[in-house]
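Excluded from the complex is one protein chain; the other protein chains are retained at their positions.
Here is chain A:
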Amino acid sequence: MTITDTLAASTGSTRTLFRFATAGSVDDGKSTLVGRLLFDSKAILADQLEAVARTSAERGFGASGEEIDLALLTDGLRAEREQGITIDVAYRYFATDARNFILADCPGHVEYTKNTVTGASTADAVVLLVDARNGVLEQTRRHLAVTRLLRVPHVIIAVNKIDLVDYSESVYEEISADIDRVARELEIDGALTVPVSALKGDNVVTASSRTPWYTGPTLLELLEELPDRDRSLQATEPFRMPVQTVIRPQGSLAPGLEEDDYRDFRGYAGQISAGSIRVGQSIAVAGTSRTTRVTGLWSGTERVDEARSPQSVVLEIEDQLDLARGSMLAAAESAPAGHREFGARIAWLNDKPLTPGAKVLIKHGAATVKALVEEVHARLDLTDLTDGPANALELNDIGSVAIRTATPLPVEDYEHHRQTGAFLVIDPLSGDTLGAGIAAPGVVEAEDPLEDWLGDEG
């Protein structure tokens, strides 16, 4: 019996956790939609509501005074802009009977790339707003492109303000067809569309009688039913776990434990970034030829037989290997090679542009290594995901670069490894996070000496 079984049994709980990000252009109604989701799912408590109702009334919202401005629930972006407060991703929380939701609310202003990349990096789904009166805009394409680049598993397009187009089926059909076309161009499969009115509540939580032509699920129903990270690809990928720290408790055992029982204990602690692991399974140290077997597995204070992404565990192994923080453990059959040179896409998040020759730090898994950005090849045109010439990346640009590191890193192709293909670019002087990196397809493979030897198969 695993810890998970015990715990689920003890509380009878099978609630899951679902993370999603919302994005859209300014005024598409994102604040209102988020407010509506929180309000209708009863995540808004009486004292918060009272404050919002007061402000709504002061601002003369709703002639009769019975409607409140739901956008105020999520902080009123406008007020922030006026005060010059940094416009940032804000996290909101609500729950239904089946699920806990973590919503990354990504403001749709000039810094949208930074915010959308941030929100999308952890999201199981992105909800993208489109104003039914405007249809698919360039910014819609850009948001979709970011979603695609970061491999967010699900995309939902909320066609909002459907009330302002008289709940017109044909307007919705046209926008849906446009979305399909763009999604195909960007190679996004299964973009879902829902006609909604955030203001009036149609199809957000409850199905609307004003859109009888729409028979699909409401937005919340979709969010409740889409598979979470646990049920999606990540859990079926091969095992990967960066070693965060080595636990050798001799002399500093937790109170109540016997020194004799832990005399030789040496455990490797980490959060499983992909796949699953069992006691007895062969594993390898990524970037080396060393392999060993898992002899013990702990989840907190309990021994378990198996564990999977994204659980935090401690692993004991058969052999004395020279493992330290930053090492990566991987399934023996498919352990990634180490790379000192690799191609990547970087979303640049800093005011100071990225130029070739930049000396940076790269954080990948639990490893932080010195690196050089050797070349900036191209800047991505987010409207169609094509590369254009560039020799520097500005704030909010996404571009292709060549990276050389001081020590090899087991970076993998982000297209297939959403965790081990991701890295941060860090300023060695200030320590700031400068960019978000995703190892680019193809280039990584080409660096593998075996691949070269065997020739290009693709």
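Note that contacts are C-beta pairs under 8 Å (C-beta built on N, C-alpha and C of every residue); 3 or more make two chains touch, one makes a residue touch a chain; residues count from 1.
Note that contacts and distances are computed from a predicted model.
Within the choices "Sulfate adenylyltransferase subunit 2", "Ferredoxin", "Respiratory nitrate reductase beta chain" or "ABC transporter ATP-binding protein", the name that UniProt assigns to the complex's undisplayed chain is "Sulfate adenylyltransferase subunit 2". Only one residue from A:Val182, A:Leu222 or A:Val411 touches the chain missing from this view: A:Leu222. In the full complex, chain A touches the hidden chain at residues 2, 4-5, 7-8, 10-11, 13-17, 45-48, 51, 75, 85-86, 88-93, 95, 99-100, 102, 105, 114, 117-118, 121-122, 154, 172-173, 175-177, 179-180, 189-195, 213-217, 222, 225-227, 230-232, 235, 244-245, 247-249, 252-255, 257, 262, 265, 267, 269-271, 273, 298, 300-301, 308, 310-312, 314, 325, 349, 361, 363-364, 366, 368, 418-419, 422-424, 426, 429-433, 436.
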